[in-house]
Every structure is written in structure tokens, then in C-alpha cells.
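Dumping the structure here so I can ask a few things about it.
Every protein chain except one is present and positioned as in the full complex.
Our next item is chain A:
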Amino acid sequence: MLFLRNFGVGKWSKICLGSILFITISLLIGGCWDQRELQERLFVLAVAIDKADEGGDTKEEKEKKSIENFVQPHGNKLYRLSYQILQLTPASGSGEGARKASISTYVISSTGESMFEMLRDMLGQVSKGFWFEHLQAIVISEAAARQGGLQPLIDLFRRDTEMRWLIKLLITSGEAKKLLEYKPPDGEPGGIFLSDSLHLYKKNPHVPGWIPGLGETSQAIDNKKTVQISRVELVEDIVKIGGTALFKEGKFVGYIDEYATKGTAFFSAAEKSAIITIECPDHPGKILAFELFRHETKLTVHVNGEDIYYTLDIGMKGNLGESQCGNQYDTMDEEAIHKVELLVAEEVKHNILYAFHMYQELQVDPGDFGTKLRAYQPLAWERVKEHWDEAAFPNVSLFPSVNVTIENIGSHK
């Protein structure tokens, strides 16, 4: 203190110095607790969930499976959890050419019942901790989904803090792990490939609209709505996304095809763009395509005594995108274009009813109909809500009316 006094440090300065020291020490002790450098984290880019006994038919694979395992005090070997992990290839300094164009990944798996337990067991196969903040997609095999429903599969991913709402969910009828091992031709990691591919929903009417994120799925589950998940298939080295899997109250109900998926989007104008094809008016057997730009949709519910029915008013604007009707077909003719407009309207009506009947057959409300009834006709809803999906919904009728305007035809005199 003699030293401090020589510098003219008074009582207040001592208090200040003391508190600075205190803050510094407590920061040094308390800080840094979750510091982990970027390269010390294992990027999990995609997750696959299979049934435990799925795949692995060859002897070699069976041997592999026996080691991807652990002794488990509770539960059974129900699921096989697989992670697609980013393989860090250091960018070596010698010039541009050294940078590898493709990003490699590898897949590890474990079997068990609790997802969390499997996660921690898999740490035995790696040297760094897993990190899920950049997780892109969760691929679920149909068999796993049928086995116990959706809830046990995604609960961990809904609960954990590292998960993000934009993680995409996908369903495949085959083995999900195979999709993680699939290497997209342009070298990007499979997880990013799947997620980005789903982002093309704006142009691709064959995948459900802005629905299959983990967040929206969670909301749908919590609101007891139908969950729609994109379907993905892998055959040999071809991956194709299209169609929708439906879940009701966590149970797998079935698939609807691409055509019905497109029709579903028309219920609530969820599409930004769609291609609608019709037969040429004057040349049967040939095809003409209408490109949808904008549409306005109004779904109205009507109750007439016991009878519940819906009207769907749709106004569509778009272009004549393609005509294979031959050169003689004159698209400059206003009469002809008007005919096309009517035909497209017919086709849209057909598409909507096709999708609607598919839902009715599966006894699943796609989400819009029950909500409308509850909002606008609460008395009628009270009457039918107990058995809406099973009894009421399959019997309601839908009357679409479509008005199509073709704005540009893409040809000139």
C-alpha cells in the first residue's frame, strides 16, 4: 500500500481498482465455459432414422452393425440413428488448384431406443463433439415412422437447444441411411443438397409448400393438425423429391402423389408458381402448358342444416408457357386463347377435386377445412368436431370455381 500511496492513489481509486480486479477475476473464472473453436466441432449435416433391423443384409454389413451397438439397460433395439458428418479437408496453401471442389462427408450409426443415448454412444466413434446448429435435414424411413409414429423420432430434435426450426423433414420408403451415403454429383454435402432441393418449392409444385420444416411440423403437431412431410426416394444413384407423406396425430397415414400435392397447394394458394397442362383445344393428344404466376384463393364454408359444403373461388393469372399443338395453332387468336383459359380452369378444378377426394379417402383433413368451419361456423363445428376426420370430413363436398386469365402468350406476328 506504500507503493500505491506514493502514486497519490486515494480511497476511491483503491475501491475502483479492487472492483476492476474483482470483475476481471470473476470473468476469467466464469467466462469461456462454452468456448469451442469452429474446427473443434463436428458438423452434423443430416440425420437418418431407420428401423434397427432395416437394411444390412450382407454378412459384412451385419458385422458392422454388431459394433454400432451398446448394452442398453432399458428399452429395445428399435431404431438405428445415423449422422452425416462433415469431413474437414484443410485448404492447403499452395495455390487455388489445391482447393477441393467437393466437400466430403461420412456417416456413422448406432442402434438403440433413446435418440439421446444413441447420440452419446456415437461419441465413441469420433474424436470431437457433435454439433447440430447447422443440421439441415432429418430423413425418416417409412418403416421407422410406422413403428412408433413421429413423436419419438423427432422429440429430441424439438427439445434440444442446438436444433433449428428450419431443419427439413423428409420421409423415404426405403432405407434412410442410404440417402446420407448418397453423394450429390456437384460435390455438396448430402444434407445441404436435400435441404436446398426442398427450398425450390416455389417453382416445384410437386413438393409441399413452406411446410416441412421442423418448426412448422412442431406447430402442426401441437395444434393437432395434419402433418405433411416431403417424400424422397433413392434408387441406385438417383434421388427424387416429390409427393407428400401424411401424419395424423403422429401416426403415419399414407402418401399422396405429386398431382395431389399440387392440388393441395391450390386450396390455400401456397404455390408461387405452377405448371398446369391441358390437351390442345383443337389437336387432341397434344399438350399445352399454362404457367401460373399469381392466384387468389378464397375458401368459404357454408352450412345448410346438417349439410356442410365448401366453395373455393380461385382467380389465376399467368402465361401461356408452352404449346406443342403444332404450327397451325394460332396463339394470337383471342378466341383460341379464351378457350385455353376455360380449359385450364377445368383442369385446375379437376386437380383440386382429385386431391380433395384423396384426402377424403385417407380420412385426413389437409388443415384448411376444419379450421374454416371452426372459425366461421362454430356451432356446426361443435356438432361435428368429435368425429370430424373420420365421419364428417369424408362426406363434405367442395365446389371449386376457377377463373383463369392468360396475360402473355410469348409469340408475335
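Brief remarks on what is shown
The rule is simple: contacts are C-beta pairs under 8 Å (C-beta built on N, C-alpha and C of every residue); 3 or more make two chains touch, one makes a residue touch a chain; residues count from 1.
The working rule: contacts and distances are computed from a predicted model.
Going by its UniProt record, the hidden chain of the complex is named "GerA spore germination protein" among "GerA spore germination protein", "Putative ABC transport system permease protein", "ABC transporter ATP-binding protein" or "Transketolase".
Contact with the chain not shown here comes from a single listed residue; of A:A52, A:L119 or A:I192, that residue is A:I192.
Listed residues A:L38, A:I238 or A:L379: the one in touch with the omitted chain is A:L38. Hidden from this view is one chain, which touches chain A at 2, 27-28, 31-32, 34-39, 41, 43, 45, 86, 88-91, 93-94, 103, 131, 133-134, 136, 162, 164, 189, 192.
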